[in-house]
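Shown here: the complex without one of its protein chains, the others still in place.
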Amino acid sequence: MNDSANATVIQFLSDVADMNPAERLHLAEAVRMAEAIVFASAEPVSEKQLAQRLPDGVNIAAAMAELQQIYQRRGVNLVRVGDAWAFRTAGDLAFLMSRDAVQQKKLSRAALEVLAIIAYHQPVTRAEIEDIRGVETSKGTLDTLLETEWVRMRGRRRTPGRPVTYGTTEKFLDHFALEEIRDLPGMDELKGAGLLSSRMPSNFSVPQPPSDPDLLTEDEDPLTDIDLEELGLLTPRVTDD
Amino acid sequence: MNDSANATVIQFLSDVADMNPAERLHLAEAVRMAEAIVFASAEPVSEKQLAQRLPDGVNIAAAMAELQQIYQRRGVNLVRVGDAWAFRTAGDLAFLMSRDAVQQKKLSRAALEVLAIIAYHQPVTRAEIEDIRGVETSKGTLDTLLETEWVRMRGRRRTPGRPVTYGTTEKFLDHFALEEIRDLPGMDELKGAGLLSSRMPSNFSVPQPPSDPDLLTEDEDPLTDIDLEELGLLTPRVTDD
Partner (left out) sequence: MPEALDKRAGKPAPMDRLWAEDENARGVSEPALLIDVAGFEGPLDLLLHLARNQKVDLARISILALAEQYLKFVDSARAIRLELAADYLVMAAWLAYLKSKLLIPKQPGDDGESGEELAAVLQFRLKRLEAMRDAAARLVNRNRLGRDVFARGMPEMVIVEKRNEYSASLYDLLTAYAVQRQRQAITNVRIAKRGVWSLKEARDILIRLIGEFRDWTALDQFLTQYLTSAEERSTAIASSFAATLELVREGAIEMRQQEAFAPLYLRNRQNAAKTAEAAS
């Protein structure tokens, strides 16, 4: 989906190059309008909502791509949140903004874990969450997450008992500055390692008992958390500039 | 006043022209910071407040003049409000803002309760709703729900008095992102999510809505035109002379 989105953007930019001066002016005006609408709103504005307000025939994707480009290096950036767009202060200015931070309810460790499982494994049933955590989910945990509106009941699985499935919301994407679920940190690696399946994948490496004298001995240094990167469970952090 | 503002801008711009590259970079960073601060602030930001938050030695007047310049021809402008700064939609685009600025109304607690009962217990009569809630339902509540178009009159129960039965609509499913009415979580799920106490009496149950809510049940008659007239949903037929 990401790839195709990129492809679309490129396509539209080349569209812009192909435009005649009248078309360009038209697009520039649409960009201003979209800018005004999205800037005015505290909530992300969906492309559908934009379409209702912009003149007919406006290429919204092209306008938003151009707008995003304009704001790329500014103190305020245009970000995509699912199917919607929003202006948000630039991430690298977080240090400056802490003064505005509103006191946020701290999630318990259990709630965070459940949130991560719902985000990475969605759509996921309560039984599947419990299978991953190996423990019953306390009644309040899911309730708390539903209350934050980061998590929602999506539907029901078409299996016996028709259990309710859970997933994340657009608010979740907005809160954690994600364009889409695929952008969750480490998503591809986790998927590649088979760690997002409900059952052990057949290609999951079955470890061999250590018979090799080269293996760690007791006097060697223990591995630390940093070594998680080597396990493929963490991608090396890429720092944005 | 307008003239003097312009004069100031020119003055600062000539300051900028005199700067060396390092100073310019410094100013550009200050512009980004000021942009983020003013954007996120719930009130116009005074230069004094900006001075407190920006790095020492920043020429605030110059930074704001530059920021104003950047936004001059855009969909959003940086404007002075007294001795403070704020972003405002460009005057010529104000029409975009005023268009159907619908006030979002929240449903009252009572309306939500009645809506939920209609969803779970449909087809349900007003008397049955009152029986479940244990309080009378005001006519206004049902009217509000009909106005949302989430609730509709389905038919009449084949019991004495032939009371009207209520049910949910396609729009209801749409709004609550449910594929079908049977996707509403059942008792176990409500308990699992912590919404319902796990210690409910044994005779307590949550009904499962019908798989096809459009189908009338055996004890329901369809609404006739005459019914609709009586209910005030159709204007009385004008008989030709």
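Letters A and B mark the chains in the order given here, with residues in each chain numbered from 1 onward.
Basically, a contact is a pair of C-beta atoms (placed from the backbone, for glycine too) under 8 Å apart; a residue touches a chain by one contact, two chains touch by 3 or more.
The shown structure was predicted, so the numbers you read here are calculated from the model rather than taken from an experiment.
**Student:** Looking at the full complex, which residue from B:Arg24, B:Arg73 or B:Arg133 touches the chain that isn't shown here?
**Tutor:** Residue touching the chain left out of view: B:Arg133.
**Student:** Tell me where the left-out chain touches subunit A, residue by residue.
**Tutor:** 37, 39-43, 45, 48-49, 52, 86-91, 94, 97-98, 100-102, 104, 107, 109-110, 112-113, 115-117, 119-120, 132-136, 138, 146-147, 149, 152-153, 174-178, 184-186, 190, 193-195, 200, 204-207, 210, 215-216, 222-223, 227-228, 230-231, 233-234
**Student:** Please identify, in ascending order, the residues of subunit B that touch the omitted chain?
**Tutor:** Subunit B touches the missing chain through residues 36, 39-43, 86-89, 97, 100-107, 109, 112-113, 115-117, 119-120, 132-134, 144, 147-150, 171, 175-178, 184-185, 190, 193, 195-197, 199-201, 204, 206.
By definition in this document, only the chains that are shown with their structure count from here on.
**Student:** Distance from the CA centroid of subunit A to that of subunit B, rounded to the nearest Å?
**Tutor:** Comparing mean C-alpha positions, subunit B is 23 Å from subunit A.
**Student:** Which residues, counting only subunit B, touch subunit A once they are in their complex?
**Tutor:** Residues of subunit B touching subunit A: 31-37, 39-41, 53, 74-76, 87, 89-90, 93, 96-97, 99, 177-179, 182-183, 185-186, 189, 191-195, 198.
**Student:** Report the residues of subunit A in contact with subunit B in the complex, numbered from low to high.
**Tutor:** Going through subunit A, the ones touching subunit B are 31-37, 39-40, 53, 73-76, 87, 89-90, 93, 96-97, 99-100, 126, 137-144, 146, 152-156, 162-164.
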